[in-house]
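Every protein chain except one is present and positioned as in the full complex.
Per-chain residue numbering starts at 1, and chain names A, B and C are given in the order in which the chains are listed.
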Amino acid sequence: MTLTFRAKSGNEALARVAVAAFAAQLDPTVEVLDEIKTAVSEAVTNAIIHGYPNETASGEIVVRAAIDGETLTVEVEDHGVGIGDIATAREPLFTTRPDLERSGMGFTIMENFMDEVRIESAPGRGTKITMIRRIDSPAGARETPVN
Amino acid sequence: MTLTFRAKSGNEALARVAVAAFAAQLDPTVEVLDEIKTAVSEAVTNAIIHGYPNETASGEIVVRAAIDGETLTVEVEDHGVGIGDIATAREPLFTTRPDLERSGMGFTIMENFMDEVRIESAPGRGTKITMIRRIDSPAGARETPVN
Amino acid sequence: MFSFETEIRGRVLIARVAGELDHHTAPSLRETLERAIEEADVVHVVLNLSSLSFMDSSGIGVILGRYKQLSAKGGRMVVCGLGPTVQRIFELSGLLKILTVAPSEEAALGALGVA
Partner (left out) sequence: MFSFETEIRGRVLIARVAGELDHHTAPSLRETLERAIEEADVVHVVLNLSSLSFMDSSGIGVILGRYKQLSAKGGRMVVCGLGPTVQRIFELSGLLKILTVAPSEEAALGALGVA
């Protein structure tokens, strides 16, 4: 699935429920689904706040999700300001917006809740976060695909 | 928002929760939200079953939602087989798939649950359903937009 | 999320349906009910929808199909637990006219002469 929406606050929930509804076909446990929702919420919140800091000129965010076997891949892409120093951005507690009470824990949460997190970013060009999570279907609980 | 996904059963839920999450910014009552979800589910189910009857060659469905003031517009578009006789298709109880226990009530439900339903379709080209619903925010319950 | 449980009380099959009933989830309910109603000792069905969180016209198809199956063998279907949106879907589709709606599962069983 591909979901495109405006980079405005309020759309974080839209993005995470859409990815959760999509991931539901792998029959994840409630906890795994919560972790995926949280990671998506972090990436989308970052795109909204950091990617497009100039609220009046806010752009679009694209969220793509795909399932291959038992592996969920989620991409969150913005065409905003981009990240200059990715290694520093990844550090726990590092934030450029303490004024907004950001905690600097976004990337740390993504990394802990997903199996793999890739960051591609270039200043002035935007940011693409790719997150991968393997979902083991509970034995027997997975229904045979209809259609 | 724009949501694109494969025309396969199981994605009906994805489409309706995404539209519901998007419409939530207008603070609809639970009942209004249920009606919108039902109408979206009808249109998307139709695209999956009727638009792409050949399951192996299933295509893409695009759902667009937009809000203008208090008016929600939802489009559901497929590039499937299209509808030859739109007037007949709209009739209550008319269905071409009684074998699937379809009830022929899809368009009737869309029309009753939304303020306006437009059907554009051409055989071999596909179908676009446009549904419009005005949502009166409950007095005082609507928060001032953040960002 | 969709699930249901069934229980047999005398000649009545009770089906308690929970979650979202749509085109994707309808087949499992249809198959179970279809097979149960084919059994000689099941004559009536009580459909308890009080835990249903969503239903579209795919539900009408399943219910109407089972209603016809029951009518053919002289049985009845009684539904309970309709939320406001499901109630309107029943109304629009004419289901309200042919089914008995009861205020609760006990009342539904009562209507069928089961204590």
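Observations
The rule is short, and it goes like this: a contact is a pair of C-beta atoms (placed from the backbone, for glycine too) under 8 Å apart; a residue touches a chain by one contact, two chains touch by 3 or more.
This one's a predicted model, so the numbers in the text were calculated from it and none came from an experiment.
Among A:Val62, A:Met105 or A:Ile119, only A:Met105 touches the chain that is left out of the view.
Here one chain is not drawn; of A:Met1, A:Ile49, A:Ile83 or A:Met114, the residue touching it is A:Ile49. Listed by residue number, the positions of chain A touching the unshown chain are 9-10, 12-13, 16, 31, 34-35, 37-38, 41-42, 45, 48-49, 92, 100-103, 105-106, 108-109, 112-113.
The definition used in the following text is that only the chains that are shown with their structure count from here on.
Separation between the centroids of chain A and chain B, computed from CA atoms only, is 26 Å. Distance from the chain B centre to the chain C centre is 26 Å, each centre being the mean of its Cα atoms. Put simply, the C-alpha centre of chain A and that of chain C have 41 angstrom between them. Shared interface positions of chain A, i.e. residues touching 2 or more other chains, are given as 24, 146.
Within chain C, the positions touching two or more other chains are listed as 24.
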